[in-house]
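With one protein chain held back, the other chains of the complex are shown just where they sit.
Order as written gives the chain letters A and B; numbering starts at 1 within each chain.
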Amino acid sequence: MARYLAGRLLTAIPTLLVIATLAFMLLHLTPGGPFDSDRILTPQIERSIAARYHLDEPLWQQYFRYLGDLARGDLGPSFQYRNTSVNELIAQGLPVDVTIGALSMLFALLAGGALGLLAATRQGSVLDQLATSVAILGISVPVFVTAPLLILVFAMRLHWLPAGDWVSGSWQHLVLPSVALALPYTAYIARIMRASTCDALSQPFIRTARAKGLSPTAVLWRHALRPALMPVVSFLGPALAGVLTGSIVIEQVFGLPGMGRYFVTGALNRDYTVVTGITVLYGALIIGLNLLADLSYAWLDPRLRRPA
Amino acid sequence: MAEARGPLLEVRGLTVRYPGPRGGAGGGLRAVDALDLDLAEHECLGIVGESGSGKSQLLLALLGLQDPAAQVTGSVRYRGEELLDAAPARLAALRGRRLAMVFQEPMRALNPYLRILTQLTEGVRAHLGLGRRAAAARARELLATVQIDAPAQRLRQYPHELSGGMRQRVMLAMALMCEPEILLLDEPTTALDVTVQAQILELLRDVRRRTGVATLFVTHDLGALAAIADRVAVMYAGRMIEQAPAAELYRMPYHPYTVGLLGSLPRLDQPLDAPLPAIRGQPPDLTALPAGCAFAPRCARHFAACSTRPEWRSVTPSRQVACHLDGPAAAVGVGP
Partner (left out) sequence: MNGAAAAVSPGGSAWRAAWRQLRARRSALLALGVLAAIALAALLVPCFSPYDYATPVWTRIFTPPTLQAGRIFGTDALGRDLLVRVMWGCRISLLVGVAASLVSVVIGVLWGATAGYLGGRVDGLLMRTVDVLYCVPFIPLVIVLEVLFGRNFLLVFVAIGTVSWLDLARIVRGQTLSIRAQDYIAAAQALGVRPATMIRRHVVPNLIGLVMVYATLTVPSVILFEALLSFLGLGVQAPLASLGSLVADGAGEMQANPYLLVIPAAFLAAIILCFNRLGDALRDAFESHRG
């Protein structure tokens, strides 16, 4: 297990490197600089700004400086917002994304898991067919369609929940964005759970459990649930990554003050550090979350946790 | 009180039928066909047959664990109580407690995600209400009975950490936890090495001696049964075709199929280059059985009467056969 972990961490580093390099290259090798659209500056001021931000150095030097800063966790100063570092911007925006993302994932796991379990235990019934149809609908309708529709129904027509204007500390503002983001993943998880539960229930050890006279509830929860969850855990990696990047859209629709907003404006204004910083952060988060999910998978399966 | 409750296990006309693709009478097959069987207390009945003869399906149907697509008819009485139409809760109460089953392929029959302790004790805790400590103590006892070393350590392990032979012993211990009256064994030695097979058989004999549990031992291995069975029944194409005390059956088989089966066993006193005798023909296609005796197409002794299905009758007080022949096949002429 420790060896597996070490191996994964080892491959994580080059991956991060690739992402960071890609981001750096894209930004620097395209026309336009961070201060182009500002007011006209005298050549003198331009030179001093360039020197201050090291923009006058050769590209490879900037690259290695950039990597060095990254290694120390310093993402540099923002070019748009003077006197603010990228780290500070992230510190403002990240908690929002994390909260929404965590809530969404929780919702998707619980609702999707329950739905899939229900459908599998009543295979072929009307409930099963209904659940399957709802699930396929869930994965087919994009987030940016459901989100406005949810706002239309719950905020504008029914006035149950607020639509936007984030106010931190009020839980009502969390509901619609989290649910909207969670819906497709709920559907995916429901489908996976249904298939894996059916598969688990057809295993020989389930017959053994029944032959011991255990109640159907005990058979389901103690024997079938664990193997049924494995594919869901396996899916968590890509799901978490998707939730993370999907939050960009959610932020746009609900007007949330998350990282995505800074990212988009950063891209529009050629704010190198913000864009590369957030991209690298996303990359690191995706790698980390995938690793976490894979580790959970390995831990949950005794055959992987304790090889014979 | 055992006498007042009727024989331990009494099966009459048991049929396990899988309907054909259209669900009607056309097509479809009978994995078990109008089978009669008796099991007395403490006795060991061996059931032998080739793959596809229906012997595993028989065991599953006894416990109500057959495939949901299968239709089971007939009668299965445990101490006079009919099992086939029993309420699911009643069946669950009996399974594991009075009738326990040991499956083949222990690697697949044990849950890889649960510890041995959990899998051993859940039955006895559900049926007998034992607490955690008492159940664990009993589990340790039984592991010792089945001759597994370091029982305390094994209890904390997972199935994949045990060898094949050990897993089968665990399956046996699991079945014995609630002190059942009937032990159903589905090819318990098939998936094991030959040396381990011998050990398991010896273990089974030991357990029988100690606990007096009645046993239904299903296998395709005639040699295994010789060592352990009191009586032996032979199945072919889902039908029971012969049943007799073990020694009698081996010494003098009646049914031509049994003769062929015994004759096909390689013997140490045969010359090495002598061809192995085999039963001619192909194993039966259960979806297209002939009307009448299922073995007739392959039988050298078949005659006109074989086009009707032979009834299951007692030819001596201790032996039943389903064959139109008037005596042991060997006596009437050489077998197939």
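The rule is short, and it goes like this: a residue touches a chain if its C-beta (ideal position, glycine included) is under 8 Å from a C-beta of that chain, and two chains touch if they have at least 3 such contacts.
If you're wondering where the values come from, they're calculated on a predicted model, not measured in any experiment.
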Contact list for the unshown chain, restricted to visible chains: A
Chain not shown: contacting residue from A:Leu130, A:Val145 or A:Leu292: A:Val145
Of A:Leu9, A:Ala91 or A:Met156, the one touching the omitted chain in the full complex: A:Met156
Candidate in contact with the missing chain, chosen from A:Gly116, A:Gly258 or A:Gly283: A:Gly283
Where the unshown chain meets subunit A, residue by residue: 11, 14-15, 18-19, 22-23, 26-27, 30, 32, 136-137, 139-142, 144-145, 148-149, 151-152, 156, 241, 244-245, 248-249, 252-253, 263-264, 267-268, 275, 278-279, 282-283, 286-287, 290
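One rule holds in what follows: only the chains that are shown with their structure count from here on.
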Touch list for subunit A against partner subunit B, complex: 203-205, 207-215, 218, 222-223, 226-227, 300-303, 306, 308
Sites on subunit B touched by subunit A in the complex: 63, 65, 91-97, 100-101, 103, 105, 108-114, 118, 122-123, 126-127, 158, 160-161, 171, 174
